[in-house]
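The following block contains the structure, expressed as structure tokens.
Note that one protein chain of the assembly has been removed; the remaining protein chains are unaltered in position.
After this line comes chain A, so read on.
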Amino acid sequence: MLGLNKKDTGLFLFVLALIVFAPFILNPFPESSDLARFNAGYPDLMQRFVIFGIFAIGFNILFGLTGYLSFGHAAFLGVGSYAGVWMMKLLTVNIVPALIAAIVVAGIFSLVIGYICLRRSGIYFSILTLAFAQMSFALAYSVLTPITAGETGLQLSLADPRILEAANASGTIPAANFFGLEMRSGFDWAVGDWVFTFNFGYYLCAVFMLIAFYISIRIFRSPFGMMLRAVKSNQQRMGYTGLNSKPYMLAAFVISGMYAGLAGGLMVAVDPLAGADRMFWTASGEVVLMTILGGVGTLLGPVLGAGMIKYFENIFSRLNESDLNALFGFLPDFIQAPLVTVAQMFVGDGWLMTLGLMFMLIVIFLPGGLLEGVQRLGALVSRKKKTNEPSQPAAAPAE
């Protein structure tokens, strides 16, 4: 289908199903139960899942295929965001110009930075990208305050020109929309004690993520992707055979920068504010973590990693003592009290520690990331199946 082989089609359909049914998958617990606080099916977080999914997919095209570790990818996300908000301020709150501008500006920006940084490889490349990203952050945070609104973040205001729109005298800033459909709009669907939230902004971002995912599959399977893998395995040998790898590298860098720009554009489309924080080096580090957590160089891994980190950041960081008391309420007091005390270290502002521990465990025991975990589980299950069916002839290879 669509030029994909059977296995990739399966993967694509799997992601499609995940995305379409996300409102159900993410809200497994009934509203009135104590576990409802682990539900993640509200618009903001669902949007974040897919947007950071796009960001990680793009990063993986660079890091997963070529092995070049960029430590400054958040800069492209931030530049995309600023471009997006400016389009919404100057032209219209319809998100289309914002998204186009976000991709184009991030693409140009990554072309410039990539051209300079790709003169070096390995750790030097990482440090160069980190330096550029921190420079962009510092510029956005203070020096360029007239353009970026500095610490406060760039946002829409009543006085914006919005030249493509009819004058508005209502006293409210129009909401970001896609040809009239507001990003915020949607509805809740209650089934018994379950409430599922459907949101237009989420589904729009999801469509973009599917397109991004499809393009990523095609790149992975293309001769271009093969060339990038060759860079990863031995760039020197490529040079000796007379191939100039530089254009390939630069193309990969720009593509991945444009993915980041799209993610940045979508972020402001669903929530029209661009803050300098999203260019900070920790944000660049986050996408590296996402990719490694999920599985470097795999198609699905980065998406899973992005989901996992965003889930921890938004759900675990918001648990507090009273939540824990409610969760462990069924236990006798003498167990509950110490358990809550210990658990408290891992939730709330301790969520980073939880994430750090998970990251260590995964890197040590599952070097291939979450995806390797899934594959191992799958292998375990299928092996069990085999032992359950002794009638099958033993056709195992000799090794």
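We adopt the following convention: a contact is a pair of C-beta atoms (placed from the backbone, for glycine too) under 8 Å apart; a residue touches a chain by one contact, two chains touch by 3 or more; residues count from 1.
In this text, contacts and distances are computed from a predicted model.
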Omitted chain, identified by the protein name its UniProt record gives, among "NADH-quinone oxidoreductase subunit I", "ABC transporter permease", "Secreted protein" or "DMSO/TMAO reductase YedYZ molybdopterin-dependent catalytic subunit": "ABC transporter permease"
Touching the absent chain when the full complex is considered, from A:Ser170, A:Thr241 or A:Ser382: A:Ser170
Option touching the unshown chain, where A:Gly53, A:Gly84, A:Gly107 or A:Gly153 are the choices: A:Gly153
Candidates A:Thr145, A:Ser245, A:Gln344 or A:Gln375 - the one touching the absent chain: A:Thr145
Listed residues A:Ala17, A:Ile147 or A:Leu181, member touching the removed chain: A:Leu181
For chain A, residues in touch with the removed chain: 20, 31-32, 39, 42-45, 48, 138, 141-142, 145, 149-153, 155-159, 170-173, 175, 178-182, 184-190, 193, 195, 197-198, 200, 203-204, 207, 271-273, 275-278, 313-314, 317-318, 320, 348-349, 352
